[in-house]
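Here the complex is missing one protein chain, while the rest keep their positions.
Here the chain labels run A, B and C in written order, and each chain numbers its own residues starting at 1.
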Amino acid sequence: MADLLLSYIALAMILFSIGFLGIISRKNIFIVYMSIELMLNAVNLIFVALGRYNESMEPQVMAMIIIAIAAAEAAVFLSLIVVLYRNKKSLNSDIFNVLKQKDTANG
Amino acid sequence: MVDIIFLGLAIFAIGGGFGMILFSQPMHSAISLIVTLISLGGIFALLSAPFLFMVQIILYAGAIITLLLFIIMFLNIRDDELPDEPNKNITIIIGAILLIPFNILILKAFNTFPEKSMNILGKDFGSIHSFGMELFNKWLVPFELISMLLLASLVGAVVYARKDKNRDG
Amino acid sequence: MDFGILSIIIFLPMFVAFTTLILPFGAKGTRNAAFLTSIVIFALVSSVYYNFELTGFLQFREHYTWISSYGINYSLGIDGFSLIILMLIATLIPSAYLWLWEGRTKGYWISMLLIQTGITGTLFSQDLILFYFFWEAMLLPVFMIIGMFGTGNRVFSTIKVTVFTIMGSLFMLISILYLGVSFFNEYGFWSFSLNDIVQINNLTRTEEIWLFFGFMIAFAIKIPLFPFHTWLLQTYSNSPTGGVFLLSSIMAKLGVYGIVRFVMPIFPELYKEFAPIFVWIGIFGLIYFGIAAMMQVNIKKMFAYSSASHLGFIVTGIFSLNVFGMTGAAFLIIAHAMATGGLFLLVGKMEYDLGIKAIPALGGIAKKAPIFTVFFGIMLLCIVGLPGTNGFVSEFLIILGAFGFSPTAGIVSAFTVLIAASFMLWMFQRAILSDSGNDVSKMTDLNKKEILGMLPLAFLIIAMGIYPDWFFYKIEPTIQHYLLDILQIRN
Partner (left out) sequence: MDNFLLAWIVLVPLLSSLILGTMYLYSIKVTKIPNIVFSMFALTAPFISFVLGVSFFFRLLENSDVIIYRAYKWLSVDGYDIDMGFMADQLSIFMVLFITFVGGLIHIYASGYMKDDDGYGKFFFYFNLFLASMLLLVLANSPIIMFIGWEGVGVCSYLLISYYYQDSENVKAGNKAFIANRVGDLGFIIAMITMFYYAGSNGFDYINLELGMANVPVEVLSFIGLALLIGAIGKSAQIPLFVWLPDAMAGPTPVSALIHAATMVTAGVYMVARFHFLYDMIPNVGLFIAYIGAFSALFAAIIATKQTDIKKILAYSTMSQLGYMFIAVGLGGYSAGIFHVFTHAFFKALLFMGAGAVIVALHHEQNIFKMGGMRRKTPLVYFTMLIATLAIAGIPPFAGFFSKDEILLTAFGSGEYFIWIIGVITAVLTAYYMFRLLFVVFHGSNYKENRELHSLSKNMTMPLVILAIGSILAGFIGVPLLLGGQNYIGIWLEILNSKALHVEHSIELYLMGLNILAAVIGLLIAYKKFFNYDMSKVPEYTGLIWNKFYIDEIYDRIFVDKLKKLSIFISYKLDINFIDKIVMGISNGFIRSGNVVARLQSANTRMYAFSMLMGISVISTYLIIVMR
């Protein structure tokens, strides 16, 4: 089992799906963030499994780069959450909708 | 033996994931996520990626999620401040059903790969030495660019999180 | 001849416009420069006219590679049909400048110069992409001149005219690109040159019909044909004098020119096949707009309808598939440009002096401004198609052509003599002649410059009516060429 590519892929897909479900179902912005991290990890898993399958080191490098980017992302994302929470006193992602078009009469 | 380890890790990973999206307290979710990430680290080790295993545990579980926990605790969110999520479970169920075709598609796609045991490996494969050679020979420039990115995000995070005296007033 | 005289004619106004824009010229300096430019261009065009040989083929060709990888070339040339429109432009523009002499700003003059570049460029282009480029470039200064110097709800008018024409142009652009790709598929290299495009054979009939109407929509909006005319009213009514002058007397005619230059050679079979539709659309427009003009209160809107009516008639002429109709259409282009242009200049002056556009609020102008009335009368009689003016010659020929196409069409189109007369004379009575007690004391008669500007138009209107043949002989070989070689009609 552990030597089959498909089992790793299936695990990765399950994790990816869980991440996606988290994004669409949760309003709490922390959980949305964590779901994104989970999806990144699922992709990492696919990379590494394929690297093992093809006997190539490059996917591992790629996965490492993804992890590094995730770190950068974490810094920015978390600081944004702090700012938003400070201004709105809420963790609800639905209220962050300032981009919505206000005047719908006609252009 | 390896199969059992893999299965255990997989169950832990999936269980942590479900825990993450089901707990209403962010704190609990974060801890579940750590379980998932560590299990994934184990799976990386199974896949002959020892460096990634270390990075996963140290950087992800150790640094990123810890930072997350730190922020959660720092904000000190009370229960009544948590968003009201009445449709959470039903959305998860509908979403899961909608995701089935996608999963099937991907798995079908990978199923077309020729079957091949992943146990037989080159002697040097996966060692930290070969990883380093790969990284610093082929991927040096992206690697350096990532340092730029990290720096930029650092600066960005500081700028965002700084209290704006003029606006807060 | 590889002298590049056509390029000079195109780009001299643009050069002058940018020079005056950069240098610290005032409104007066810009105006003088513009006028001088128009005179120089008139001289150049006269030499072109003089050197034009009596054949039906393109002359004064210029060819430079522009974007070689896609076969887009800077390719110019004129034949008899473009020649007369060119001559018309060169004659009309100095006249118009004399009329706009006082009280216009620098931006106005620069816009006028840029429009001139766009117009002549459109007229000379022998490459589809180049044509499209100038066709759109022509629109920009019009946009500016209406938006900045217009009256009434000018911003809306500007946007309306721009959206209309650009929408039409988009259809044309798609058709042009499709043709280019088809050419590439057939011959293996890129070219948008008209001479190459006409050799495409690999289009199916359905494709051809789509492309044909792609072109026709662009031109029909510009002309405008029924039912694409609704932009016309507000635009004409709200445009400043210079803008409406150029729109009515030249740009609308370029729509007709485009049909003859591009649609006819590229789709000769469809041109013949759909000719009945367009003949009848033209005749319908003639009557429809004519009737609509009768009760129109706003004098500029009335002229807009009148103009649309005559353009319908021109379209009837070019689709009549015989020499009479096409020659008549070419002649009516000139006649109508002069008469309508003159009328819009005169009405522009009236609006400038009195600030009135409504016919019932006018009246008694004949007493106040007799010379004005004389010129107004001449232009009006040309529109009415009175024999002795060039309006008659062209209407007669188009009716002949329509009759040759189908006797019913000929007889119905003959109603033009009735329609134009009824609305024009009634307007003349109410707006100019009868003294209806309105205060028109601010109306001034024409000054020397305005008389000088109007004289060539009036003179040509009458001279071309009395001795039309002298103005005809340069164009007839071209039209024979169109009919015999391109449409392959032999009678």
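Observations
Heads up, the rule we're going with is that contacts are C-beta pairs under 8 Å (C-beta built on N, C-alpha and C of every residue); 3 or more make two chains touch, one makes a residue touch a chain.
Remember, predicted model here, so these are calculated numbers, not experimental data.
Shown chains touched by the hidden chain across the complete assembly: A, B, C.
Contact with the undisplayed chain is limited, among C:Leu400, C:Met443, C:Ala458 or C:Leu487, to C:Leu400. Summary of contacts with the chain left out: across C:Met294, C:Ala361, C:Ala463 or C:Ile486, the touching residue is C:Met294.
Touching the chain that is not shown, out of C:Gly214, C:Gly364 or C:Gly453: C:Gly364 (per the contact rule at the top). Where subunit A meets the omitted chain, the residues involved are 20, 23-25, 27, 32, 93-94, 96-101, 104, 106-107. Residues 91, 95, 98-99, 101-102, 104-105, 108 of subunit B touch the missing chain (whole complex, contact as defined above). Contact between subunit C and the unshown chain involves residues 163-164, 227-230, 233, 288, 291-296, 301, 305, 322-324, 327, 364, 366-367, 370-371, 374, 381, 386-388, 392-393, 396-397, 399-400, 403-404, 407, 410-411, 414-415, 417-418, 421-422, 425-426, 428-430, 433-436, 445, 466-469, 472-473, 476, 480.
The criterion applied here is as follows: only the chains that are shown with their structure count from here on.
Inter-chain centre distance (subunit A to subunit C, centres taken as mean C-alpha positions): 62 Å. Subunit B and subunit C have centres, each the mean of its CA atoms, that are 69 Å apart. With each centre defined as the average position of its C-alpha atoms, the distance from subunit A to subunit B rounds to 8 Å.
Looking at subunit A, one finds that none of its residues touch two or more other chains. Touching subunit A in their complex are the following residues of subunit B: 2-3, 5-7, 10, 13-14, 17-18, 20-21, 24, 26, 29-30, 33, 36-37, 40, 43-44, 46-49, 51-52, 55-56, 59-60, 63-64, 67-68, 71-72, 74-75, 77, 81-85, 87-89, 91-92, 95-96, 99, 102-103, 106-107, 110-111, 113, 115-119, 121-122, 125-126, 130-131, 134-135, 138-139, 142-143, 146, 149-150, 152-154, 156-158, 160-161. The residues of subunit A lying in touch with subunit B in their complex are 1-11, 13-15, 17-22, 24-28, 30-31, 33-35, 37-38, 41, 44-45, 48-49, 51-53, 55, 57-58, 60-61, 63-65, 67-76, 78-83, 85, 89-94.
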